[in-house]
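Some chains omitted; the rest stay in position.
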Amino acid sequence: MSFKEGDYVLIVHKDRKYLRKLVKGMSLNIRGHTIHFQDIVGKDEGQKIGEFFVFSPTLEDIILLGFERKTQIVYPKDAFYIAFKLGIKPTDRVLEFGTGSGAMSAVLSFLAKEVWTYEADTNFYNNALKNWERFGLCYNVKAFNENFLSAFVEENSFDACFVDVKEPWEYLEKVWKVLKGGKVCAFVLPTTNQVSKLLSHMQAFFADLQVFEILLRHYKTNPERLRPYDQMIAHTAYVVFGRKRM
Amino acid sequence: MSFKEGDYVLIVHKDRKYLRKLVKGMSLNIRGHTIHFQDIVGKDEGQKIGEFFVFSPTLEDIILLGFERKTQIVYPKDAFYIAFKLGIKPTDRVLEFGTGSGAMSAVLSFLAKEVWTYEADTNFYNNALKNWERFGLCYNVKAFNENFLSAFVEENSFDACFVDVKEPWEYLEKVWKVLKGGKVCAFVLPTTNQVSKLLSHMQAFFADLQVFEILLRHYKTNPERLRPYDQMIAHTAYVVFGRKRM
Amino acid sequence: MSFKEGDYVLIVHKDRKYLRKLVKGMSLNIRGHTIHFQDIVGKDEGQKIGEFFVFSPTLEDIILLGFERKTQIVYPKDAFYIAFKLGIKPTDRVLEFGTGSGAMSAVLSFLAKEVWTYEADTNFYNNALKNWERFGLCYNVKAFNENFLSAFVEENSFDACFVDVKEPWEYLEKVWKVLKGGKVCAFVLPTTNQVSKLLSHMQAFFADLQVFEILLRHYKTNPERLRPYDQMIAHTAYVVFGRKRM
């Protein structure tokens, strides 16, 4: 496949990556090297242009490099694992709140039939819509600019749920009601205090409670000097997980 | 949804989980507690029966507890992240070899239009087919009992590739040929020596090389005594990742 | 140096290690291989006897394999780092409570002029004394079978302090009093709840607060197949650290 004007392209220069829209007259300059975007148009994915490789961005590239962030995002290392762990089937309807910057919605939308996502903050809500539109994502996502607590939602109507808000214990009873029996709900929280508080509230509503964190450790790719990078992201969020008990 | 005879059910007893088929007359006994399978039939997901909770198994439950293993499996912590990292779109055709016990094929099949998977070992091949059939998975997977090296495959016909064999460097040129330009290939390997060898062979065929490992750390869920479990799985595989350069 | 009767010897058989006292007529049997202790007497450290290597045990070997444990011990990975982090000088007097099984006292005694250690439980206290005596350790340790709270201790008389009790916040004011100005105190605690509670109490007494955990990851030593072990110890304790503010 070859790139055409208006496409998003992942430009790789050694260890660094950039996600850019192919707009006429624009270019990217890195450490003395320049790639002009009109030189990418018509080229095939994977080609080398000067010092640069050009690729079509994956969902991970889009989330990490393309999405405008107005909130902390759910990182791909967490989002990808959680999405599958929710046990979503292609016929499923999934609930999410808060939408935040829309990263998790995009991931869920690949596995579910439809995703309903709630975001009370209008600024965040609009940003998420824009992120999805820009990259052609989330056609099966229904986004509501509304606090989930005040939303009208039918009981027993969701097959899975993902919650990313500061005080999830406030929402537990309602989540419990709208989830189908036995179905999975996942939460992300940055602090141990929040995890403790959530767990103590969950016991009445959920069973098979799980708490975990995912650590992603990158290695340098010199085959003669294989070793981890000096620095790593040591923490994004704790993930809490439960299944609706009846 | 309520369980009926023949269904697979996830039975949770405190920290332990069991995946069982609901066969008349059968039961499960754990530390002096018994659950008779005929008592599960007709019950809703999420119900408590005596000391036990009963749930419908997720894909992760099926892979970890339901699949017969004739090989080391790709663990969900790795499989779920890799599957999304491959950048698969719903219209994509994905290549996999070797099939092994079929865990990764099942994960890939949720994201791709179709998965072509190759396994030279007839014993493994049959086991994978059985695993999928038992749990109603992989309807969009074409499985070949054949070494990928000798298989006839059209060039530039796959949108992503996943490789789980001992000596992946033997296959690189062919993988390169059958992948479309710029597309992603991922490898799993247990040892650093293999990673080094693979990297040194990949440089000619792939760009944007990445190596990483994923660590999953579970916590005990007592809210008053939140702490990691004493033991964790410290290693499953290194993941190597590259994009086809043209 | 050669072994004589009554010595403690570390016997290594492939990946496994055993710490034994050389008593006439005794032997060790592992997977069909036997080493008779009279055959070790007179042999030099490092020699191979049949399938076994014999060594003089290090402090780590003694703590991990020789000490009788009536309590959870402070693991060498934590103890060795903490001991140095306390900033002990050869002229220093160090305070410890509770003594537990005596592992940390033994480590501290290598760096300090003297260690004063308090243990309220008589059973633990006697066990620690026995552990030290058996291996000739802790000649510069003064052990008290007494709760530190009720002990008479001079103010500003210790150069460092190590605390291993369940509710360390009960002791903070007294620890503060007996430590010299600016000196370091370290605590070990298994749960995040305890860490939070301790931190909230420490702020009035200590500055430069630090919390950390130490993870030790072992690799298999086959040079052709270098890789981490499958399992690791994922958690022993959180370490909390502060310096006495005036």
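When the chains are written out, they are named A, B and C in that same order, and each has its own residue count from 1.
As a convention for this text, a residue touches a chain if its C-beta (ideal position, glycine included) is under 8 Å from a C-beta of that chain, and two chains touch if they have at least 3 such contacts.
What you see is a predicted model, and the numbers here were worked out from it, not measured in a lab.
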- line: Quick tally, homo complex: 3 in view, grand total of copies 4
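The working rule: only the chains that are shown with their structure count from here on.
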- request: Give a one-word verdict, same or different, on whether chain A and chain B use largely identical residue numbers at their interface, taking over half shared as same.
  value: same
- request: Would you mind pulling out the distance in Å between where the CA atoms of chain B average out and where those of chain C do?
  value: 42
Statement: Taking each chain's mean CA coordinate, chain A and chain B are separated, in whole Å, by 21
Message: Please output the residue numbers of chain C that touch at least 2 other chains, ranges allowed.
response: 192-193
- line: As the complex stands, chain A meets chain C at residues 192-193, 195-196
Field: Residue ranges of chain A touching chain B (in the complex, touch as defined)
entry: 1, 12, 17, 44-48, 53-61, 76-77, 79-81, 83-87, 90, 107, 110-111, 180-184, 192, 195-197, 199-200, 203, 207-224, 226, 238, 243-246
Task: Going by the contact rule at the top, pick out the chain B residues touching chain C in the complex.
output: 190-193, 217-218, 224-236
